[in-house]
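One structure, pasted below without further comment.
With one protein chain removed, the remaining protein chains of the complex are shown where they sit.
Note that the chains take the letters A, B and C in the order they are written out, and that residue 1 is the start of every chain.
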Amino acid sequence: MIKAGIIGATGYAGNEIVRLLLGHKDVEIAWYGSRSYIDKKYADVYRNFFQIVDAKCMDDNMAALADQVDVIFTATPQGLCASLVNEEILSKAKVIDLSADFRIKDVAKYEKWYGIQHKSPQFVEEAVYGLCEINREDIKNARLVANPGCYPTCSTLSIYPLVKEGMIDPNTIIIDAKSGTTGAGRGAKVDNLYCEVNENIKAYGVAGHRHTPEIEDQLSYACGKDVVISFTPHLVPMNRGILVTAYASLTKDVSYEEVKAVYDKYYDNEQFVRVLDKDVCPQTKWVEGSNYVDVNFKLDPRTNRVIMMGAIDNLVKGAAGQAVQNMNLMFGFKENEGLLQVPMYP
Amino acid sequence: MIKAGIIGATGYAGNEIVRLLLGHKDVEIAWYGSRSYIDKKYADVYRNFFQIVDAKCMDDNMAALADQVDVIFTATPQGLCASLVNEEILSKAKVIDLSADFRIKDVAKYEKWYGIQHKSPQFVEEAVYGLCEINREDIKNARLVANPGCYPTCSTLSIYPLVKEGMIDPNTIIIDAKSGTTGAGRGAKVDNLYCEVNENIKAYGVAGHRHTPEIEDQLSYACGKDVVISFTPHLVPMNRGILVTAYASLTKDVSYEEVKAVYDKYYDNEQFVRVLDKDVCPQTKWVEGSNYVDVNFKLDPRTNRVIMMGAIDNLVKGAAGQAVQNMNLMFGFKENEGLLQVPMYP
Amino acid sequence: MIKAGIIGATGYAGNEIVRLLLGHKDVEIAWYGSRSYIDKKYADVYRNFFQIVDAKCMDDNMAALADQVDVIFTATPQGLCASLVNEEILSKAKVIDLSADFRIKDVAKYEKWYGIQHKSPQFVEEAVYGLCEINREDIKNARLVANPGCYPTCSTLSIYPLVKEGMIDPNTIIIDAKSGTTGAGRGAKVDNLYCEVNENIKAYGVAGHRHTPEIEDQLSYACGKDVVISFTPHLVPMNRGILVTAYASLTKDVSYEEVKAVYDKYYDNEQFVRVLDKDVCPQTKWVEGSNYVDVNFKLDPRTNRVIMMGAIDNLVKGAAGQAVQNMNLMFGFKENEGLLQVPMYP
Partner (left out) sequence: MIKAGIIGATGYAGNEIVRLLLGHKDVEIAWYGSRSYIDKKYADVYRNFFQIVDAKCMDDNMAALADQVDVIFTATPQGLCASLVNEEILSKAKVIDLSADFRIKDVAKYEKWYGIQHKSPQFVEEAVYGLCEINREDIKNARLVANPGCYPTCSTLSIYPLVKEGMIDPNTIIIDAKSGTTGAGRGAKVDNLYCEVNENIKAYGVAGHRHTPEIEDQLSYACGKDVVISFTPHLVPMNRGILVTAYASLTKDVSYEEVKAVYDKYYDNEQFVRVLDKDVCPQTKWVEGSNYVDVNFKLDPRTNRVIMMGAIDNLVKGAAGQAVQNMNLMFGFKENEGLLQVPMYP
């Protein structure tokens, strides 16, 4: 049994880490960090935990926390983890950062896209990008894991096999993504009010969303050359879920079976990636509340393109679930421990 | 490890039984009955179960099923269970019926409100009304459990302590209930189409809903005399959840503390009933996906009334979860086995 | 052609006044007041008005405004209108106040329920309660109209005929109301975020909501004696609409036809009140975007109660539409001018 601390426990991702860890037999939560709610009962912020969690919210003193726990989750805005982490902390506790601070190896690129100065560039090289299906072995030995973004998780896993195998031209990739509104966080903004989001859909961050370089990096590693993509996220009137629809030109004439074989090669042994049956399109509802990624593809001979699709629960595989999966790898637990929730439908 | 069969596995309640039993360590599902989808893969009907459930749908041959399993769940329309069950079946397997067939002890009353003839009146007396918090001991020994309706579960548990203790005049009780749309089932009807339900709210079954006598019966047992109530259900644009707002006149002048003490007397030891803190109103979202019932009350000295409120997930505590809780009691498992899901928020 | 000014034009009710007045042939909007957005283009706040409204937002200088317009709408928080209005303003322009400042004739009662001091008690007596169907003649001559609250509009019109005719015992009235989320306003609060409201329902303001005394006053006027009611509002995951379900004990044995005749007596000549056909329950969607009030009732001989139901669009008949209807009466326009929108479905 290890102890875990969460910094940013009152955001939606933090709340989901709590939900998952409460069902994890090897972990006990020792610290519910939330600067905004210090000393308030955690279950008074999220009453779903009434009579389940008795703890009060703590501050974000990462150094003090590192003395008390084995693993620290930082579910905080960009920049905070990088400003708090240091060698002493990392020598005491493993850190899983759900922000973007350690996802991008090129610090200048990070600073450009995020518009802030990186406070801990010395740990960027060491940090492991926590996309379990791709970096499993490195994650096992990591002290610091950069938990992938929600869009990059869904996008990369939907596309990766075909890029890796050279089946598509990576510079023709266009990713059109749709996200539920938990992805916008719990900040009190007019744009995220019920009446503004409900019965509405819009694109945002067009040609400039910060998850773009993160996806490009992963695809570049896959094919060994620089990849530039178009990425457009959309806000959808639902709480949870990301759906990715990605387009790319095929490099050669291929059959359904050939492409299917490539997906199977990478995902047959992956419990959390489900390659759907032929002609079945992923739906976000089919993975809700679970750590699954549902992917599929459709060939379009008319345009010589393939349409690749993927669906996740953005709070689970896109955030908290993947963080727990990373923790399981880092501590030698069963990789699916605490992550066997069957999707809830409807 | 026992074996379970489900008749009506492709309705929303049946689907939820599957979800819950898959996480139950003492039960294996041996039969996914669905007359409409015989021989079709169950996971092709509910793709949330893709790569999780491999079985195909079976018919509703209850006699054959009784030879193979220890417990049978009937999640079917009114009348079906009563038309299938018989002494031989009950001698082989325990039956938990999620329909109304065995909930009402007065067969004539059942036939009047439901407009059908009862096909197995001989088992009505024996059947135990499966509201675990009230009939726990009887359930433990039952062969046939009538799993309570969704509205009656939420209504009865919200009101029961004050009726039982004589704090309210039972004939002044007015129950205004609001339900998510899974309560309307998965039948293809225009009234239940997305565009008809979305951005809309309506009452239905006014002064004639079939759950009325079921609630009245339970309250009558509680106070030892016949109770007649007003019950009005409403359809709310959300998938899951029932909220009950109930009104009644107080029989005497009481303080918050006195009423609270009554709720605590009945629910302090009940894991699945949470009496919320003072002035906190239940919200359906706080119990979503879980077996909890959140209840609370508010005194209104101006009118000498008390407003009693309750919230459940209609598919869990209002159907599948309570059925599993009943099964646990009937088979001597831990009462909360397979039911420890933390509510999912948001 | 008269000129209108709106103070509070960037709230949801103000935005709806703009929508309606743009389609009104006798009115021109001369002032879009919004303290929060001064000098910002109105259509940059509400882009539905792009290329339709070119004006910029103005302050809330009511005195300056009165020099320029014939009618002033105040769609502002409680207290503001009372703090701005004065004799000089009223001598120049008619004022329609959408806040509660002038709805309650007993100033002490207002101050108790709203928790603020009334700044203009001298105008309370003069102000006319703008429920057109009841106070039509007085409204025609008013300088200052108190536009009714959304819940009181729907509640009063649903119940009024039976109280007026003595068919129900007014002190048994229980009103259970359900509102879409525009009723909560456009303030940036966590409780009103999409993810908090969506897939959720809750009661609020139980036994203490400020619309209670407003409803009680109107019903008291109707029956000539003090009425005390129970009123419970609920927040529903939809943008627009209020549904009222009201319960009361009948004073004598009556038939459907007798009750129907009473409703018809009051509403047969009212264009905006539709008494639905027998057994048809109002649905908020059927009045969306329109000024209609749909009402109906159901007798329940078992309990000797009648269930009265009503549905409105809270932003139209519950706010902006009724304000325009009042304006039409005050200026001698056709009462339905600018209010002939057919409900939009779905």
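A few notes on this one:
One rule holds for everything that comes next: a residue touches a chain if its C-beta (ideal position, glycine included) is under 8 Å from a C-beta of that chain, and two chains touch if they have at least 3 such contacts.
The structure presented is a predicted model; accordingly, all values stated were derived computationally and were not measured.
If you put the hidden chain back, the residue from B:57, B:80, B:144 or B:238 that touches it is B:238.
When the whole complex is considered, the residue among A:70, A:101, A:133 or A:196 that touches the unshown chain is A:196. Residue C:346 is the one among C:115, C:187, C:224 or C:346 that touches the chain missing from this view.
Within the entire complex, the positions of subunit C that touch the omitted partner chain are 12, 15, 19, 22-23, 46-52, 182, 199, 239-240, 274, 276-277, 280, 283, 285-290, 294, 340-346.
In the full complex, subunit A touches the hidden chain at residues 174, 176, 178, 180, 195-196, 198-204, 206-207, 228-230, 232, 234, 236-241, 243, 245, 247, 281-285, 288, 298-300, 302-303, 305, 307, 309, 346. By the touch definition given at the top, subunit B reaches the unshown chain through residues 12, 181-182, 186, 188-190, 192-199, 237-239.
Rule of thumb we're sticking to: only the chains that are shown with their structure count from here on.
If each chain is reduced to the centroid of its CA atoms, subunit A and subunit C end up 46 Å from each other. Centre to centre, using the average C-alpha position, subunit B and subunit C are separated by 38 Å.
Multi-chain contact residues of subunit A (touching two or more other chains): 12, 182, 199, 239.
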